[in-house]
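Dropping a structure here in structure tokens format, bear with me for questions.
Note that one protein chain of the assembly has been removed; the remaining protein chains are unaltered in position.
Moving on, here comes chain A:
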């Protein structure tokens, strides 16, 4: 049954069009004609969720099936939530405005740990029990996937089953299994048993953990011998043949990324040691530029968007970048479509490209050296030298740019005050590079912005064993750096590191923090990623009420032989490789990128892309 939203209610909330649907290219089906109703839930606002590429792909992919209707659901903002609770309106889908409680699936994409409390809130608003063990036969199955699913344990009590890896194939296999189960009268557990055998499916309630006295994991045990001990992520082998929507929903209201996203490849050859994406998405698999041109044309025609952005990690590493951008600019120029290139390494080629393609104001360019000294950049395997950076900014200054943003992390493993000082030094070297540019070429008024964030060690990276630096330690470094940056031309931005601490707890948390999450939500936490709603003290209260020590998860250094909460998940990259990379990090040794030299990370097990001898990779 669809919910009734009065005009008065919608008029009383901010940006009501995010709750009303009916956007161009949204899919309209008669729910009576389908067997499976799937609520694709994004645990953040409409503006964030609608900018997410994975949702666009899976929404249209599921709707290709005649037996399935996939609809979108976002977290209502706090004003709308209050109105919904006040008026007894349950969580509903944008397409039919039907209650989520009556769907077959509520599927969450996990993009960010700090949106977990929104999952609980959305389930509660929907009237679905928030823990899996309380759900009854007529409740939807609650499933999840996405990057944060690679450490699924903090949500183990909430989610009925996880889908590991890329969703395009596995989700169809699950839908097929569901079509076979639905209406047979067999139990919920029977369905979960049916799909537990599908590669990539993880049903947390089918396993249990034993813990040692010191709090670390003693063992991870399947409750029945037939449940897989290792759950391997799924990947797409042929990026040219995999489904990609040729139309996408065009929102009415401004969203974060309001443009066509053209995904050029998955994975990353770089192997920066702090970067989870660089490991979990391996191996690198590219789309051909011919396929991308075909998609670009179709998407431009079906959406009317005036901008296309190339999407991937480190887009400069795309092996057909020159062909693709030349053809795109040719084709799209007369249609007045701009090209945006968000993840480019700056060299003369990319400068030239930006000059031609981008609707750029020559104000700001962004660089991410991540660390202040070469020593520390070697530790994190960030293959950028000072020379690279300075020649890039000189190139930019000579081209008329006059603003540079530099991003760094504080609290990286082995970091000393010398490394922090290196950040200030680098900023001054950038200022000096500007001074050397001839007057007539200079844009007016240099502005260098240095931003630091706090390093959060992540699962499946060589730093997964590291302690996060204490909040006090990071604050001291922030103050130190602030003292070193005195130039009027350099601005230093940083923020409190309470949120990073909590991120670190959840990024490497185990099942035992699930109850903390539930408690924090009960105490009113939601939208934790939004500064104005983040309640650190409430979170700390939740930890203490549950008798869980957050420091155990965030600031404890692990031993290599410790069983980690995500060890039963197999992303291809082996623990042996990560240990080796961790040791190399501490020795300050860099590891060449995948194209230069195969490091033997283990992703070759997928025999795909760059690991499959494929010429594109």
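Just so it is clear, a contact is a pair of C-beta atoms (placed from the backbone, for glycine too) under 8 Å apart; a residue touches a chain by one contact, two chains touch by 3 or more; residues count from 1.
Note that in this section contacts and distances are computed from a predicted model.
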Q. One chain isn't displayed here; going by UniProt, is it "Heterotetrameric sarcosine oxidase alpha subunit", "Radical SAM-linked protein", "Transketolase family protein" or "NADH-quinone oxidoreductase subunit A"?
A. "Radical SAM-linked protein"
(Q) Of the residues A:305, A:506 or A:534, I need the one that contacts the missing chain. (A) A:305
Q: From the listed residues A:34, A:198 or A:250, report the one that touches the chain absent from this view.
A: A:250
Q: Identify the residues of chain A touching the omitted chain, counting contacts across the whole complex.
A: 7-8, 10-11, 16-17, 20, 22-24, 250, 252-254, 301-306, 335-336, 359, 361
